[in-house]
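The other protein chains are all here in position, but one chain of the complex has been omitted.
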Amino acid sequence: MINEMPELPLLQERAGVRPITIISGTNREGSYSRVVSEIYGEIFERKSQPFQIIDLKDLPADFIFSASFENSGEHPEFNEIQKKINASSKFVFVVPEYNGSFPGVLKAFLDGLEYPGSFKGKTAALVGLASGHMGGALALSHLTDVLHYMGVMVLPIKPRLPRISKILVNKKFADGIYTDLLEEQVEMLIGQS
Amino acid sequence: MINEMPELPLLQERAGVRPITIISGTNREGSYSRVVSEIYGEIFERKSQPFQIIDLKDLPADFIFSASFENSGEHPEFNEIQKKINASSKFVFVVPEYNGSFPGVLKAFLDGLEYPGSFKGKTAALVGLASGHMGGALALSHLTDVLHYMGVMVLPIKPRLPRISKILVNKKFADGIYTDLLEEQVEMLIGQS
Amino acid sequence: MINEMPELPLLQERAGVRPITIISGTNREGSYSRVVSEIYGEIFERKSQPFQIIDLKDLPADFIFSASFENSGEHPEFNEIQKKINASSKFVFVVPEYNGSFPGVLKAFLDGLEYPGSFKGKTAALVGLASGHMGGALALSHLTDVLHYMGVMVLPIKPRLPRISKILVNKKFADGIYTDLLEEQVEMLIGQS
Partner (left out) sequence: MINEMPELPLLQERAGVRPITIISGTNREGSYSRVVSEIYGEIFERKSQPFQIIDLKDLPADFIFSASFENSGEHPEFNEIQKKINASSKFVFVVPEYNGSFPGVLKAFLDGLEYPGSFKGKTAALVGLASGHMGGALALSHLTDVLHYMGVMVLPIKPRLPRISKILVNKKFADGIYTDLLEEQVEMLIGQS
């Protein structure tokens, strides 16, 4: 669930700040969302900002049934993820567009978390991934509605990365303009009190 | 998955029409969505309209992982549900509001179905369930965006049932006004060519 | 308000059908929306489908104040436009994106029309215009919510025309792919009962 960061405790101690959680918003194996999540991680590293990645592919396969409703809080593996959410007050959501909205697995994940303690009063940065030129706007709009419902402040800068399969080369952006976009958003997220 | 309807084949034969599929939009056990789905079913029966109910609580527990992406089409139980979707050209979506949108499990279900064959050129009626006075509008708006993306005609009449735990008594509406609302919508759905 | 169509009455008589109203959704002079509205008009002409264009630039300059609320129905010029709306049961909305939604003047126009008689039970086709690569989705989603509220059936095919200043050359699409897109939508609109 969490990427390897041996220096994380040290960073946290040094900076006295809580880790920012990056949520890779699909359970697809080898997703572009994961690649972009790691690019965010590198930006945080350059800024000495502790972070952790939650990749939805690491969710228990049956979490929609085993960690919801009457089973809430009963699933040890899901509870570990809940703890990571609780440990952060700032989030990055990396969001591909599936069928004109964000992935169902991401909404199911949010539905399974404690409410309203998980997110109320926290802050989120959203980034959209689209396979074509035009996608992503509806996914980010819907997710904003959900996060607002949960009491999350959502940064108005919500970059969208078009033609994601083209603009990533060897897991890096081919064009620096995208890194700049994400850096600007990250500055705003870190600066948010 | 499908409710018992021994007379269904007969009705289909008689009417020469395909069954309308009612989707109970949550995997919660004993949900109000299921109760409302059955009320729709009774309306269809009174109109001699064949129907079937897909209750998301009957989905394979791990379908988000086992019936998506590289596993698409590999899960026999999910394939049976896919066939039921393929057999219908009209749908009723019974939709509770979870966290300011429709349930994640419903979106994950839609994400797992074949695209665009499952829904393109078909018609859907949506009904919203809210626990309080005010909910439901965002859930139905988001679902409309998704269904439009999938090529579905969505009826503009989208009733919302407020305070669902109060207006249902012994699995029936206490006030006939709600039955009238659903009947009006059903008339429009059946009449749609 | 209405483009010159001396042959319109004849067409209507011959076809026995009501004109489709194309709404050019901004009051900007010389707008791309007007150009695209005329392209729709040419498509309708080729199909012998009567049509009329309402261009929002022709609205009375003070209609937001003079044709709303206590002044509703008092403005002769606005009443003429109301009559044109009443005469149609099918509409094309040509919609640029302004500030992440559709133009305020278009919403103000809809707010000023009779409710629910103006649109209830009618059908609309939407097309989005964007100056850049990515726009238009939110404008069309918001307008869909409004039209559904007003009881309008909205076609799920909602083409978006990106980089509109580039793809139009001499008031025609430089690439036939866009004409094909609109033709497909028009077929669906005309076929809708």
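Labels for the chains are A, B and C, by order of writing; each one numbers its residues from 1.
In this text, a contact is a pair of C-beta atoms (placed from the backbone, for glycine too) under 8 Å apart; a residue touches a chain by one contact, two chains touch by 3 or more.
Bear in mind the structure is a predicted one, so any value in this text is a computation, not a measurement.
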| item | value |
| --- | --- |
| Identified contact with the non-displayed chain, of C:Arg34, C:Lys122 or C:His148 | C:His148 |
| Per the touch definition above, residue among A:Val17, A:Ala61 or A:Ile157 touching the missing chain | A:Ile157 |
| Hidden partner chain, residues of chain A it touches | 141, 144-145, 147-158, 193 |
| Residues from chain B at the interface with the omitted partner, ascending | 130, 133-138, 141, 160, 162 |
| Interface with the undisplayed chain - residues on chain C | 27-29, 61-62, 64-66, 68-70, 98-112, 115, 138, 142, 145-146, 148-150 |
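Throughout what follows, only the chains that are shown with their structure count from here on.
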| item | value |
| --- | --- |
| Overall pattern in which the protein chains touch one another (line/ring/star/complete/other) | complete |
| Turn needed to bring chain B onto chain C - CA fit, degrees, nearest 5 | 180 |
| Between chain C and chain B, distance of the C-alpha-averaged centres to the nearest whole Å | 32 |
| Multi-chain contact residues (two or more partners), chain C | 141 |
